[in-house]
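Of the protein chains in this complex, one is absent; all others appear in place.
Right after this comes chain A.
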Amino acid sequence: MSQRDLAIRAEGLVKHFKDVKAVDGVDLEVPAGTVYGVLGPNGAGKTTTVRMLATLLRPDAGSATVFGRDLIADAAAVRSQVSLTGQYASLDEDLTGVENLILLSRLYGYAKPAARERAADLLEAFGLSHAAGKQVKAYSGGMRRRLDIAASIIVTPKLLFLDEPTTGLDPRSRNQVWEVVRTIVAEGTTVLLTTQYLEEADQLASRIAVIDTGRVIAEGTPGQLKSSVGAGSIRVRLHHADQRDHAQAVLAGALGADVELDDDPVSVTARLAPGEDTAAQGSQALGELARAGILVDDFSLGQPSLDEVFLALTNRVQA
């Protein structure tokens, strides 16, 4: 990939805090115009990585460019292209919503009347007009998050960092944030999103880096990461628990795959070998079960979830 198509290229970023290696050699290549997910548990080094890339922390070692500009030598140029929505709302809690946006619009260079107009526009687009005159400390978590994102797009950034944007939000607020992220990317902004929710990365990101203990332990599209741990699975929930052994034998014969008895006493799961056509195998399995007179309550075909991927990867590192 040429330098120009990359929003971020980071090589060997390291940051230590006293004796703790928060980030221990992170390499990243983030293609422009996409959502890039950085996935990892608490304390994996996600926030530290983002803070370095947003010029808030100076790396102890390594280098990075943002749209070709050097992070350290050309920090001012980097700052003019990025904006950051931190893990904890980066807003002044004593001020009202509209005052926060006017303040920041002015700091982005808007003159007073234009700043007022921009603030009102953003509040309306984010559904916050009714709370414009309220102090931010009285905002709910979801409202704060929205205002925070609104503040980040006062001037449309080329690159937006979202550090755990939905942590602690209820499902409705979370969906709204996802909608906002999709809209922002559709308009051409690159988004680097950190999250500890696998579903979130799966929903939004076109590429994902999995970080654990300060290192990237896997990188790729969500599909690649999933297939790296194995192919799909077929899960069958039976009507009669006493038919389970029979069902296990039928499935094993029909699919030539490992069939496990689940913790749930009425269900079995067949793990397909990599490269198998999950859909064809599923239809075949269902037919064989019917022919054997086994009653099926529920039947599902699935790719491995990112949860499985994640656990598999992090276990591998610890082993």
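The definition used in the following text is that a residue touches a chain if its C-beta (ideal position, glycine included) is under 8 Å from a C-beta of that chain, and two chains touch if they have at least 3 such contacts; residues count from 1.
Methods note: contacts and distances are computed from a predicted model.
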Omitted chain (choose from "Transport permease protein", "Fe-S cluster assembly protein SufD", "Aldehyde dehydrogenase" or "ABC transporter domain-containing protein") - UniProt protein name: "Transport permease protein"
Touching residue (missing chain; options A:180, A:210, A:268 or A:313): A:180
Residue among A:93, A:199, A:245 or A:277 touching the omitted chain: A:93
Identified contact with the non-displayed chain, of A:7, A:54 or A:201: A:54
Residues from chain A at the interface with the omitted partner, ascending: 51, 54-56, 58, 76, 79-80, 82-84, 86-96, 99, 103-104, 106-111, 114, 121-122, 124-131, 135, 140, 142-143, 146, 151, 153, 155-156, 176, 179-180, 183-184, 186-187, 189
